[in-house]
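Here the complex is missing one protein chain, while the rest keep their positions.
Up next, chain A:
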Amino acid sequence: MTGFRTRWFSRVGRGDGAVGGFLAHRAGVAGAVVLAVAALVAVIAPLFIPADALDVTRVSDAPWQAPGLGHWLGTDHAGRSVALLVVQGAGTSLFVGLTAAVLSVGIGTLVGIVSGHFGGLAAGVLLRVTDFFLVLPALVLAIALSTVLPRGLGTIVLAIGLTSWPSTARMVRAQTLTIEARPFVERARALGGGHGHVIGRHVLPSVLPLVLVNATLAVASAIVAESTLAFLGLGDPTRISWGAMVHQAQLHGAVPQRAWWYLLPPGLAIVVVVLAFTLVGRALEAVVTPKR
């Protein structure tokens, strides 16, 4: 009956149990380490990159240099170092991934809890809207959105966030329904707890771990989505991100130039970070998922 709550408090509430549980997942730990490094690089490295090195009007190196001593990942079409571009791009990719995931999970949680808790007409309408977004191919919708709205980072975040929330909403709703069916919620209601009390004190805390896991996994897909949109040329053209790098490499003819060093590093960076988020997400999932 209260088993779930106890486990929740013992694992996440007190902290040490959850951390211990997570540490038991080696892959998850590895992912977390990779993420920590990536985040550190994204935050600190730009401070050390001289402004001129990435300024197309100031660089003086020859374009399309193969990896070598001077530039150990070669140079791009404008003569900028690919290695520095990858480092600089980490910030944008992570930022868009995180904010878009927060937005998407936020919307999803809100819709899920509201529809699960209130039921009736509101739930019907919300669920139909959810279904609508679930059925539409997210990429097409995101492309349409980012075409209509002015170009920029905000648009990309919005486009990803607005298209990827339905699965979270469905999951949170299911979880809300199970929680609300439990006797302790019924007791709270009987003792006079209003909607706010039930949602805030009982449903939300029980749903939160799931939301957390979902958010971690959503970051991974948001990074891929950002790269996809940027690759299709829908991103902010003057901002460096990994997807934008692949886009520019393709646009400026890295393929006919056989400039693999321009295409591969941003691609691998995306793979590594997405993998790390997925590993962490899966490990968290294993820790917090209530086992019956």
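One rule holds for everything that comes next: contacts are C-beta pairs under 8 Å (C-beta built on N, C-alpha and C of every residue); 3 or more make two chains touch, one makes a residue touch a chain; residues count from 1.
Here is the rule we use: contacts and distances are computed from a predicted model.
Peer 1: Given that one chain of this complex has been left out, which of "ABC transporter substrate-binding protein", "N-methylglutamate synthase subunit A", "Nodulation protein E" or "tRNA-specific 2-thiouridylase MnmA" is its protein name according to UniProt?
Peer 2: According to UniProt, the chain not displayed is called "ABC transporter substrate-binding protein".
Peer 1: Have a look at A:Ser115, A:Thr176 or A:Gln248 and name the one touching the chain we're not showing.
Peer 2: A:Gln248
Peer 1: In the complete complex, the non-displayed chain touches which residues of chain A?
Peer 2: Against the left-out chain, chain A lists 55-58, 63-64, 77-79, 147, 150-152, 233-234, 236-238, 248, 250-258.
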